[in-house]
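To keep things clear, I will list the structure first and then write my remarks on it.
Every protein chain of the complex appears in place save one, which is left out.
Read from first to last, the chains carry the letters A, B and C; within each, the first residue is number 1.
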Amino acid sequence: MIIRLQNLLSVVMLSGVFSLLSAGMFVTLDAVDVAFTEAAVGAGLTTILFLGALALTGSAEKAPRQRSPLPLIVMAVLAAILIYGVIGLPPFGSADAPAHRYVMPEYISGTQTQIGIPNIVSAVLASYRGFDTLGETGVIFTAGIGVILLLRRRLAPRVSPPEDDAG
Amino acid sequence: MTGIDFILAHYNYSASIILMALGFYIVISRGNLIKKIVGLNLFQVSVFMLYISMGKVSGGTAPILTGKPELFSNPLPHVLILTAIVVGVATTAIGLALIVRIKDAYGVIEEDEILVMDRAREQLDARSG
Amino acid sequence: MMFALGPETVLQLILLVPGLGAILIGATNRFPNLRDALSLLIATALCALAVWLLLDHVAGGIARLQLTPIVQGLPILFVAEPIGLVFAVLASALWIVITAYSIGYMRKNNEPHQTRFYICFAIAMASTMGIALAGNLLTLFLFYEILTLSTYPLVVHHETDAARRAGRVYLGLLLSSSILFLLPAIIWTWFLAGTLDFTRGGILAGKIEGTQAAILFALFLFGAGKAALMPLHRWLPAAMIAPTPVSAFLHAVAVVKAGVFTILKVGVYIFGVGFLASVQASEWMLWVSAFSLIAASVIALGKDDLKARLAYSTIAQLAYVTMGVCLATVMGMVGGAMQLVTHALGKITLFMCAGAIYLATGKTRISDMRGLGRVMPFTFGAFLLGALSIIGIPPLGGAWSKWFLMMGASDAGHLAALGIWMLSSLLSLAYLIPLVARGFFLPLQEEEDRPQAQGREISVIRLARLREAPLWCVVPACITALLSVLVYFAGPAIAGFILPALGP
Partner (left out) sequence: MILQHLAILQVMLPLLAAPLCVLSRSPLLAWGIAALAGLFALAGSFILFAQVLNAGVISYHIGNWAPPWGIEFRLDAANSFVLVVVSLVGAVCILYGRRSIEREIPEDDQPLFYTMLLLCFAGMLGVTSTGDAFNLFVFLEIFSLSSYVLVAMGAERDRRALTAAFTYLLLGTIGATFYVIGLGFVYALTGTLNMADMAVRITGMAGSGTLRVAFAFMIIGMGLKLAIFPMHLWLPNAYAFAPSIVTALLAGTATKVALYVLLRILFTIFSPAYPFESQTLQYLFLPLGLAGVFVASIVALFQQDVKRVLAWSSIAQSGYFLLGVSFASVGGLMASIVHLFNHAIMKSGLFLAVGCVVYRTGSCSIASFRGLGHKMPWTMAAFVIGGLSMIGIPATIGFTSKWYLILAALERGWWPVAIAIVAGSLLALFYFGRIIEAAYLQPSTDDSTITEAPLSMLAPMWMLTISCLALGIDSELTVSAARAAAEALFLDPHAGLPAHTGP
């Protein structure tokens, strides 16, 4: 539906719904923190951003041009390769997967003994992998400054045309 | 493992992969720039699903300590995806800001129309240069 | 004073003097007289240094200078050895002559960019010295490329469309051939032998066999594109667009000589005479160069433009050196080295004469040069001597090189080569002597043309005032012509000097 629809507003709303659904799915997968974030940031913030952008650019998509089969083929190949990759993964939910046997148990015991807060995700996020979080802040900062830098031209348009700064 | 078992054992992965492929398809097949970004979003969110699925442990609970020994789902993918979600939004924000500027500069946000304008400009350059 | 210097210092100086000279010349841009005097002074100093080095070597000294590594295990290395020393002395001596000639030519002709011209000359000379004294192939390659680049501005001196096209051919062919063939050959050699030092008796013996050796040898021969072996010769006629001193410099002093010198060095010190003969790597290249020799001579016969004719003559004469190396005999190599010397002297004379004729009369076509010998006896006399030397008639230097080459051919049992050389001598006689004959024996062209056209009136008046070219141009030509004679007497000494280096 997202592919077919030409009204971008609906597309954006649908993608918001999709985000929300995925948040729900995260809950069933025990990832409550992620679900919160996805609901707030993915479904909420992103949709607002999209709406803002739509308000500035208009919301109708032109009719799609001549279809070429290439994207479909690429998509199929991608999916096939990924599924081939997935075959080798430990079965879904298996407790013996290497990912659950190594490193992860230390986090759980470590959170109890070293950090002392109940939420393991927060513990890992803030301490063991705190540096990632710092980097994440960096990313937000970059995006913020980037958006300001890109859009301030628009808020205060310059008079001179872009071409004549030669010399 | 029989076929059915196998599919059952991996259904979550497969679902996210199909979504991933759809997202990717939107990015490469659609001409509207906003739709491309939507596709990119879809693509990324399905990657998040893949990660979270990997972290799931059957019978486990959310990784929050309650005092009694329990089976937890793996918290590490959750941590990673929290970061990745933020990165994804940041990318979306920059992408949309770029689209707004493109709209200002070209008046359209359709890839093929922009391409036509750029071609014309290039030919002009080639003639004058 | 000079004798207080150590050989290593002299080696350093010999590279530094022209390099610093280039800077000084650039600094004296505003004072043409000072600049030209400086050019001459530098040339003289360089020649003195080269001679010092030669004498030092005769006295048993071993000059050697090692600098930083360009790649690991391969330093920039300079070693004075006989063939290189002969080349260095020859080039630096001719540089003096050609500088003197340039001063006359460039001023008389009011050429633009004279400072740039002298700067490039000096840099080219520095790199020629680098080539002559290089102690390993990589050093040689380094200076070989710098020489190409520094002569490019000389070729495109006039900056016209034609000059630009010629420059493209020049740079394109020389750089392409060196990158495409010479560089892989060098790296291959390094890969095989683990060294690139020029070593008496060669470094490749036992490291490479049969066809591969032949391919490697061919890579070297074509890679040294400056030697203008036939399919890669186009740059040489193209470069004729440049002012005459440049042509003389390209043909006699530096560029083409650097090419055949490289081939000589590879033959002697990389393959080694004995090894080259035993693997028969050079057999088919002998035929390639023989073809080059005959074809270029025939083309030269058909050229009416004097400089073009001389250019093709150069291609032919260079093939002598290549053939000498390909014979893979000691005498062949000696002949090649001698040819390098005598051809340099002969050809520089011819070019300077061509330039002098152009300066005095504005003529470039041989068919227009009837009777000019009567008004320009010195120029035409020098031309005759140069031509005879190139043809190989005693008592002129060229005779020795032909003699040694013939000996080399008979040592190798190569009668076909003998035949080819006989034929080519005849051809060179045919394309060089008619000019002199026309100059001396036919009447001045304009006298018989006079009744024809009114419009010629002005040119006739100018021709009536024809006289010998300026002294700055004629004297150098006469000097080199005389040197050609002198070399005849020094021939055995030079051969004796080179000979010990060729043995195993």
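Here is the rule we use: contacts are C-beta pairs under 8 Å (C-beta built on N, C-alpha and C of every residue); 3 or more make two chains touch, one makes a residue touch a chain.
The model shown is predicted, which means the values in this text are computed figures rather than measured ones.
A.B. asks: Please identify which of the visible chains the hidden chain touches across the whole complex.
C.D. replies: A, B, C
A.B. asks: Touching the left-out chain: which of A:G44, A:P71, A:P118 or A:G135?
C.D. replies: A:G135
A.B. asks: Where the complex has a chain not shown, which of B:Y25, B:F43 or B:F72 is the residue touching it?
C.D. replies: Only one of B:Y25, B:F43 or B:F72 touches the chain omitted from view, namely B:F43.
A.B. asks: Tell me, which residues in chain C touch the chain that this view leaves out?
C.D. replies: 68-72, 76, 138, 141-142, 145-146, 149, 156, 159, 163-164, 167-168, 171-172, 175-176, 179-180, 183-184, 187-188, 190-191
A.B. asks: Could I get the residues of chain B that touch the absent chain, sorted low to high?
C.D. replies: Residues touching the hidden chain, for chain B, are 20, 24, 27, 33, 36, 40, 43-44, 47, 50-51, 54, 76-77, 80, 83-84, 87, 90-91, 94-95, 98-99, 101-102, 105-106, 114, 118, 121, 125-126, 129.
A.B. asks: For chain A, which residues lie in contact with the unshown chain of the complex?
C.D. replies: Within chain A, the residues touching the omitted chain are 81-82, 84-90, 97-104, 106-107, 110, 127-132, 135-136, 138-139, 141-143, 145-146, 148-150, 152-153, 158, 162-163, 165-167.
What we mean here is this: only the chains that are shown with their structure count from here on.
A.B. asks: Please categorise the chain-chain contact pattern as a line, ring, star, complete graph or other.
C.D. replies: Graph shape, chains as nodes and touching pairs as edges: none of the named types, so other.
A.B. asks: Starting from the mean Cα coordinates of chain B and chain C, work out the distance between those two points in Å.
C.D. replies: 68
A.B. asks: How many angstrom between the C-alpha centroids of chain C and chain A?
C.D. replies: Centre separation, chain A to chain C: 71 Å.
A.B. asks: Which residues of chain A touch chain B once you look at their complex with the stated criterion?
C.D. replies: 2-3, 8, 11-12, 15, 18-19, 22, 25-26, 29-34, 37-38, 41-42, 45-46, 49-50, 52-54, 56-58, 61-62, 64-65, 67, 71-72, 74-76, 78-79, 82-83, 86-87, 89, 91-95, 97, 99-100, 103-104, 107-108, 111-112, 118-121, 124-125, 129, 132-133, 135-136, 139-140, 142-144, 146-147, 150-151, 153-154
A.B. asks: Name, in rising order, each residue of chain B that touches chain A in their complex.
C.D. replies: 6, 9-14, 17-18, 20-22, 24-26, 28-32, 34-35, 37-39, 41-42, 45, 48-49, 52-66, 71-83, 85-94, 96-101, 103-104, 109-110, 112-113
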